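All protein chains of the complex are present and in place, except for one that has been dropped.
What follows is chain A.
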Amino acid sequence: MDQSSATASHGGAIGMHGIKKWFGNFQAVNDVSLEIRSNEFFTLLGPSGCGKTTLLRMIAGFEMPSEGSIRLDGAEIAHLLPNQRPVNTVFQNYALFPHLTVSDNIGFGLKMLGKPKAEIDAVVAEMLKLVHLEARGNNLVTQLSGGQQQRVALARALAPRPKVLLLDEPLSALDLKLRKSMQIELKRLQAETGITFVFVTHDQEEALTMSDRIAVMSQGQVRQVGAPWEIYDRPAERFVADFIGETNFLDVDVVDVGADRARVRLPSGAEIPATFPAGTQPSGKVTIVIRPEHARATASTAVTPLSGTIHDIVYLGTDTHLHVRLADGSSFMIRLQNARSGPCGYSVGEEVGIEISDDVAQILRD
């Protein structure tokens, strides 16, 4: 373990293969294999009960996998106890020691490792600086605000210079403004320390903002792994598309398949190009997704691939959502960015055409 400075150390890489975890009859994790790269900000994203926290707890050592292997930089760690792994956790409720001061909390890990006092003091001072709590070292943690406790929890987990930092929904207890600033803070700390971060959240926006890569999980399985833009723009299946952001689903027929694009026929008869997940060969009836901000409303309905009647207009400050009833009765959402020029100009009951650019539709795996 490198103890010298806060800057640039080598984060650990984690390889998980065939991980299964049973709690009695309930299977929390079902055959998960993941490669988390060194120095990466990796996010496990999914609804509650999807197994993401169980996976994190297995990396930390609080749970043992029922099957499968966990490797840290190539070495098997699945059988090691939590205090034998160079991995530290930021807990959801922070789990700060209420009987210790801020400094003693931060220095706890180093003290347990038997480091000399001078070194502990130096690292604690450095950590206090890193999380902007220089003046709070001698306070009890119970005297701090939620956001400050959050930063102490971070400093405490970073102080022993782990190879991997695990974060279990650490921002969920903070209010929106603080959460936003902590997101940026976390990103900065990850870049400054070079430690691999594994972040668990159910908040898709948080995941998109911070992550280098995201694994979307559902029912104990990883549904898709990719960079935020891939997860958002190229969802591989319905669950992923639905969980990340708002979206429109359309049932279409595949007309023609090329190397990386297919042509699909919409219910209206119009044909548009669509991308599809790598390794699949779409055919027959498939579902495509089109994000609401990738469609435009036009007054003329003649040349657009889709058209319908506006049945709802929702004003959201930055955007306005138009909900359009299509010919087959389904609803299609269009997101308009608001200018500072009053209402959006459409009204309920109005007929509109829906323009779809060439490179916005994505075919889903079944």
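Convention: a residue touches a chain if its C-beta (ideal position, glycine included) is under 8 Å from a C-beta of that chain, and two chains touch if they have at least 3 such contacts; residues count from 1.
Going forward, contacts and distances are computed from a predicted model.
Per the UniProt record, the absent chain's protein name among "Anti-anti-sigma factor", "2-oxoglutarate ferredoxin oxidoreductase subunit beta", "ABC transporter permease" or "RsbT antagonist protein RsbS" is "ABC transporter permease".
From the options A:L140, A:L178, A:A191 or A:I313, the residue with contact to the unseen chain in the full assembly is A:L140. Among A:F62, A:F249 or A:Y346, only A:F62 touches the chain left out of the display. Set against the missing chain, the residues A:G12, A:P65, A:G109 or A:P228 yield one that touches it, A:G109.
Take chain A: the residues that touch the chain left off the picture are 60-62, 81-83, 87-89, 91, 93, 95-101, 104, 108-109, 112-113, 138-140, 156-157, 160.
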